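Every protein chain but one is kept in place in this view of the complex.
We just call them A and B in the order they show up, numbering each chain from 1.
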Amino acid sequence: MFLDELLQAFFNFVHPALRRIRPKPPNGRPPRAAKGVRSLEWKRKDLLGLEGLSAEEIHLILDTAESCKQIYEREIKKFPTLRGRTVVNLFYEPSTRTRTSFELAGKWMGADVINVSSSTSSVAKGESLRDTARTLEALGADVVVIRHSAAGAAHQLASEVRAAVINAGDGAHEHPTQGLLDLYTIRERKGRFAGLRVTIVGDILHSRVARSNIWGLRTLGAEVTVVGPPTLVPREITQLGVRATHDLEEALAGADVVNILRIQLERQKKGLFPSLREYARLYGITAEKLESAGEDVLIMHPGPANLGVEVSEEVARDPRSAISGQVQNGVAVRMALLYLLTGGRAQDAVLG
Amino acid sequence: MRYLVKGGLVVDPALGPEGRRDILIEDGKVAAVGEDLAATGEARGSRKASHDGHSGGDDLKVIDATGKVVVPGLIDMHVHLREPGREDEETIHSGTRAAARGGFTGVVAMANTSPVADNGAVVDFVREKARREGLVNVYPVGAVTKGQKGEELAEIGELAGAGAIALSDDGHPIANAGLMRRALEYAGPFNLPVIVHAEDKDLAGDGVMHEGFVSLKLGLKGIPAATEEVMIARDLLLAEMTGGRLHIAHVSTAGAVELIRQAKRRGVRVTAEATPHHFTLTDEAVFGYNTNARVSPPLRAAEDVAAVRAGLADGTIDVIATDHAPHTREEKAVEFDLAPPGMVGLETAVALVLTELVARGVLSLREAVAKLTANPAKILGLAAGTLQVGVLADLTILDLEREWVVDTRAFVSRSRNSPFEGRRLRGMPVLTMVGGKVVARDGRIVADGEEKMAEDGSAAGRGVVAGWAANG
Partner (left out) sequence: METGKLREKIQIMDAEAMRRALTRIAHEIIERNKGVEKVCLVGIRTRGVPLANRLAERIREIEGTSLPVGSLDITLYRDDLTTIAHQPVVHKTEVGFSVTGARIVLVDDVIFTGRTTRAALDALIDLGRPQTIQLAVLIDRGHRELPIRPDYVGKNVPTSQREVVSVRLGETDGVDEVILNELL
């Protein structure tokens, strides 16, 4: 009985008059809320980034994801939660993992999922984001998941539509769902964030994954080090409360978690580093270089990895690597977000 | 038509110390400046003098400027009127009305039109169109290179002959230092300044905003301050070498201000301008991906804004100009990366100067007025920017006390791309007169038939006029 739970919470915590007339329980402890009755609720319309999310909000998402992840233990992978709801995956950039995990999350929650990608939509015909937003609104989308090469595209869309908007990566700005799944994996493997030493390796400058990770990890109390060549580590990054270095050995020493970013070949063409070979030599993660890290170091990569470049095949297959497990966590985190973002906003509770 | 502007505080650096003076305007020219000028030699003047807009019986009209500031007509030496080519963004008709409403009696029209003003025909077109439809003086700029492509010099002699008052490839910096050298040399005999938009395109890359902490947070590609500074350093050296006249547009960085300061000390023939947005806003205006805050050069860091103000204060920066760059709502309602840079400025500039510089003590009123009148006039060789007897009566009256909130819906420009929407400002132009004719009053355009109606009905000048969204 949810109503009763809520009332109980109200009873126990909210109403001081009632608290006064109620006798203290025999064991002398103050009455506490039933397990799981949280004072925190999800209040945001959209998820545009991890910047500004509180630790409580992040943990609410991760807790919900943990419950959603149970779906993997079930034969029937379907909840009726979002029956009759429409989730639109609006992808202006190619993506396999993120798009399919949102699609699965939506379908397993019972929603109708529509995929709109740049090759099949009028995006290619020069239809503006604003026009597209209007179309989605008219179609009755409840959630729009957007991936776009321009930073801020998700913000722009969110201001144009009533639907909940989930940023699935906007330019070099943020990729909050990837950040959350990384946090989920870290919490699952390490059980804590406070004081945890996390090293992020690679193209920090262009990485939305790095930014989302940094915001989330800093909020949760982890110590973050970023490492890469000076051309890929912006000087201002330390203003986000992280340590920056160009020395991989130093950055790996004592690390509890190493998050390896994908290196894009096009950066080499823009003169940001001389060659993949040199990048691999200086910043590629190999078993040998990992020796200075903590013994139970957790190795992560948002994927897809360029094996032999930013990470060696051996490291990718290392049992300490969470690279494949991250995918399941990705679906769970996205289910949690779909649930939280489609939640009720009506004024009156329905008695159940 | 004769006018007597009575009782205002006249601020004109060319007229000596400011003081309460009356200005008599006859035949479109300043006929007399003095204390307590009578309306005419006859007695009726004293009877009528205090009533704004009432005729004294002949064709004399008295404009009561008591409590206001009377300055020479303001000149904006950096405006994109967009005509010919992008009449959806702005036209000579609409842009000169925006200027009049903003207190400007003259605008310098940049050459990056379509077609480019790289030949006499386009310059002629602009001048002719301005003569027929324009509400304020339009001074056309000619391109430095053909098509502003930075490859071959435009026919500068022809441009000068057609009436171009300066040369600029604004928006398309000349990458080739050899060509820039030739331009500075060749323009010499025509006595035309070369106005440069200093930007090293390679260094700017595909940047869309100032490179710094804000760009890092927003994930937007950055344009480092050095993008502007390396180009200014080069052009200063070339100006020094050639003796050419260099004017640096929209200075935005601390390093740029310092380079110009040093060059001036060495005696380089350089002048410089700053825009209201660069002395008012920092890159934080981009937060929320506000495309109206996308501009070139980009809004910079707080230190840069402070340095631009210091440069204005110590005279390193000679001129305040708007870089009025209209873009339609549709062009700006896109992803930040795709939005064209530029913002409108004509209808907010004067208030920003008064609010941000004069009221804060960065510039005295007299210095601020010089940067909007005498200084640009001198750089461009214009017989304007002063109220000395005999000049064409271009004049602006300012109310320093009036507070208002920027409402872009009230703009008469065709475009609304201002980052100042909703900003509270203090001070505004209340009357603009061009060649002895009132063209704007209290935020309203007074032209053609409207002028008669406004003056007869005495509607103008009374209380709050719709459109300015005046406060207090």
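The definition used in the following text is that a contact is a pair of C-beta atoms (placed from the backbone, for glycine too) under 8 Å apart; a residue touches a chain by one contact, two chains touch by 3 or more.
Given the structure is predicted, the values throughout are model-derived calculations rather than measurements.
One chain is not displayed; in the complete assembly it touches the shown chains A. Interface note for the absent chain: among A:63, A:137, A:188 or A:250, the touching residue is A:63. Looking at chain A, the residues touching the absent chain are 1-8, 10-12, 15, 18, 21, 23, 25-27, 29-32, 34-38, 41-42, 60, 63-64, 66-68, 70, 74-76, 78-81, 109, 336, 339-340, 342-352.
By definition in this document, only the chains that are shown with their structure count from here on.
One simple way to say how far apart two chains are is to compare their mean CA positions; for chain A and chain B this gives 48 Å.
The touching residues of chain B, when paired with chain A in their complex, are 205, 212-213, 216-221, 288-289, 330, 333-338.
Chain contact summary for the complex, chain A toward chain B: residues 51, 128-130, 148-153, 155-156, 170-174, 208, 211, 234, 236-237, 239-240, 270.
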